[in-house]
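Have a look at this one.
All protein chains but one are shown in place.
Labels A and B are assigned to the chains in the order they are written; within every chain, residues are numbered from 1.
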Amino acid sequence: MSYDVAIIGAGVIGALTARELSKYRLNVALLEATNDVAMGASKANSGIVHAGFDAMPGTLKAELNVKGCAMMPELCKTLSVPYKNNGSLVVAFSEEEMETVKELYNRGIKNGVPHMKIIGKDELKAMEPNLADNVCGALDAQSAGIVCPYELTIAATENAVTNGVEFKRNCKVTAIDFNNGEFTLATTAGEVKAKYIIDAAGAHSDEIAKMIGDESVKLVIRRGEYFILDKAVGNTVSHTVFQCPTKMGKGILVSPTVDGNLLIGPTAEDIEDKDDTSTTPEGLKTVKTFSVKSCPSVSTRNAITSFSGLRAHPVSDDFILGPSKVNAQFIHASGIESPGLSSAPAIAEYLADIITKAMGGVEKNGSFNGVRHDVFRFRHATDEEKKAAIEKNPAYGRIICRCETITEGEIVDAIKAPAGARDVDGVKRRTRAGMGRCQGGFCGSKVVEILARELGTEVNTITKFGGKSNILFDKTK
Amino acid sequence: MLNYDLVVVGGGPAGMAAALKAKECGVEKIIILERAETLGGILEQCIHTGFGLHYFGEELSGPEYAAKFIAEVAETDIDVKTDTMVLDISETNLVTAVNKADGLLKIQAKAIVLAMGCRERPRGALEIAGTRASGIMTAGTAQKYVNIDGYMPGKKVVILGSGDIGLIMARRMTLEGAEVKVVCELMPYSGGLTRNIVQCLNDFNIPLRLSTTVVETHGKDRLEGVTIAQVDEHLQPIESTKEYIECDTLMLSVGLIPENELTKNVGIGIDRITNGAVVDEMRMTDHPGVFACGNVLHVHDLVDYVTLESQIAGEGAANYILGKGSKETVYVNTTTGNGVRYLVPQRVNIKNENDVKLYFRVGRIFKNAKVVLECDGEIISSKKKVKLAPGEMENVIIPAATLAKMTKDSSIVVRVEE
Partner (left out) sequence: MKKELTCVACPLGCSITVEYDGTEVYSVTGNTCKRGDAYARTEVVNPTRSLTSSVKVNGGIHPVVPVKSSCAVPKTLLFNCMKEINSVSVDAPVKLGQVIIKNILGTGADIVATNND
């Protein structure tokens, strides 16, 4: 099969770009090296939609962040993705830091960030009473929000597939050839031909670029560690609370999540191994120390889990977007570190624009439907809706995950969805089964059973997240 | 909407015993709501023996112990709905539940017995650094895989936590052909029964490393190993003692937490130490007509005690429904003295005309100590104990005669004297 465009990497950038391209009459393939979408940086980041005052004026980061932040509420509504416009605060603990806050404000103005103001201690403490007593003031950016990054990726992929994009999982690109104006990609799932490539392979995008002889992508892999705290302390703050930024990033934040938990982190540590998403005792300690500085009441005694995520920091310090100097049909989408998630909707438009202009006069896809309806979520339904749903499908009456109240019906839906779940973590990200207090202690084995049944396979072939992450060995008898 | 005198939430040993006792006491319409496919609760996967010695005078396996109660329930007109999850209990004791066959159920209860049991503490609460590989699971989850589903969840196993489930699983995995490399325990003493250390670890030469914890997990897909380390007196890992152990499975047996989400939603008061409801001697919570018993109230080490406690709750619920029991209520709180971590019940109606048994756990190991019950400054009983350990639940009885002399300002203290 020959495609017009092959997008490498089904993270939030790849997924939204695929959806954007499905608005046109193009054959698009979305190639993912692992067993699911959102398995890299899109799975494990802060989930913040930044207002856009961090990046230097004139950069792609500045332009696309402000634009993406403005697009996010409507996009999330269209795709039924949880988003909340909770606003952000950059908190200063000294007069010196108040200067930084002013600098950020001025930068924000230059970048075109709306609805910002600098507030003093009293107003700040009135807004967020759980902040430390030694705060001096803050930059209040009302356009900032929070979003679930993997749900956005999942929803975008689903919608792209519904609109004709072909999603290929476990399809790792190993080599790229270029002949007669067309690329031939050797992958772990067979050969793929495409006229254009969009390299959205995240931490591995430099390796992909090298496959066409483009050595220009220079990345440093930076790891961030986080804790998720129980919903019982989810309302410690209502805004996303940052400390003043350093050259390693935006520092440790304390933020509610769209699911009602509290998120603290990330650390910032440059690492060699591009897939090393382990947490470290030192990193977790750093998160604890710095989050307490903002909110003294935050305690990891309430932690339900910790995790780490990788971001591909570009040495150039700006997003790498656009045609390769080696081959103009190879489009870079690299170095998408923060504010990458915030910018993602704008990046997708930016990339689609490059492709359609380069191809010249691409017809619109008349049957494109950008709306993705949310699946039935038992826990959010009214009694009447629950009754009706169970009548239609009794599986909605069987609770599998007790902590989050997730039904068998929802799990089956997640497996059967376009680009649906194939492993336990995939079910978890789509339904929240196993994401609660017991972390899958009770429902884990049932999810494995349902996956095996729906996929028509033995339970010991079911994995946690693809690869060799099997959960069970042989039968005991 | 359905109407029942008594709704029992949970069909494990606690729920069944409470329902049967209430029936025996004359309650007419009783229903048990159980979220699993069968009655029996966690006993169904506890296929080892050691159950029933106190209550039945014979040593039974978990399913055998449960089967006796399941058979008894079947002989009564107690209604049972399995595969049914209770979603909510209202202020007015209206129970909302759901299952495949009935859809959304609304049941108005005169009284409710909470018997939801407990869950295991997961990894997240432990702050173990490292990868998120597969092969890290609680001992109870592993137990279900082996004993119910018939699959091996691991071949080379490290167990963190020496609670009874961890010890039992060490033996179970060994017998099924796995290699259990070590059992690590953060505390300087085991949280499990001594007999389980003997017959589950010592019998198979499985080392038990006290004051030791797992600090890091390794392996990207499946677990490949763990780093363990000894801890200092503040339970902090000692860097120089770090040691890598190759394994494909890490089982966690690091504590049980009563499952009180429903309880909390009703607004029932929770004891911060037991993580269960605050109850009186009939196991009634501070919400009239709502009782709690078994592991949802406080974690027991013997199911026999769960049964006995649940019978009290069943009788309490029956009294409440039928308007029997003590006519007057004057509560005196029970107070933990030296060495005692918690007491259940947390308060006693002194107008109750019977002896009241207080269950408790100690906070550390005591040798050749005395358990003292002191009421209004007077020592009521002082019992010698060769050994007291946090892993073993103890009890002491307040005689009815002592209660009869009390007033609302009285005190009830249990303490350990060395």
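Convention: contacts are C-beta pairs under 8 Å (C-beta built on N, C-alpha and C of every residue); 3 or more make two chains touch, one makes a residue touch a chain.
All figures in this text were calculated on a predicted structure; none of them were measured in a lab.
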item: Contacting the left-out chain in the complete assembly, out of B:28, B:88 or B:176; value: B:176
item: Option touching the unshown chain, where B:6, B:302, B:318 or B:388 are the choices; value: B:302
item: Touch criterion as defined above, residue of B:193, B:215 or B:375 at the omitted chain; value: B:193
item: Touch residues of chain B, complete complex, unshown partner; value: 44, 47-50, 53, 59-61, 63-64, 67, 146-150, 175-177, 193-195, 197-199, 203, 301-302, 386-387, 392
item: Contacts of chain A with the absent chain, listed as residue ranges; value: 475-477
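Going forward, only the chains that are shown with their structure count from here on.
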item: Where chain A and chain B are represented by their mean Cα positions, the distance between them in whole Å; value: 39
item: Touching residues on chain B, where the partner in the complex is chain A; value: 35, 83, 85, 87, 96, 98-104, 119-120, 122-125, 127, 129-135, 137-138, 140-141, 144-146, 149-155, 176, 215-218, 220-222, 237, 259, 261
item: Chain B-facing residues of chain A, complex; value: 228, 275, 277-281, 283-284, 300, 303-307, 383, 386-387, 390-391, 394-395, 397-399, 402-403, 405, 437-442, 444-445, 449, 459-460, 463-465, 467-477
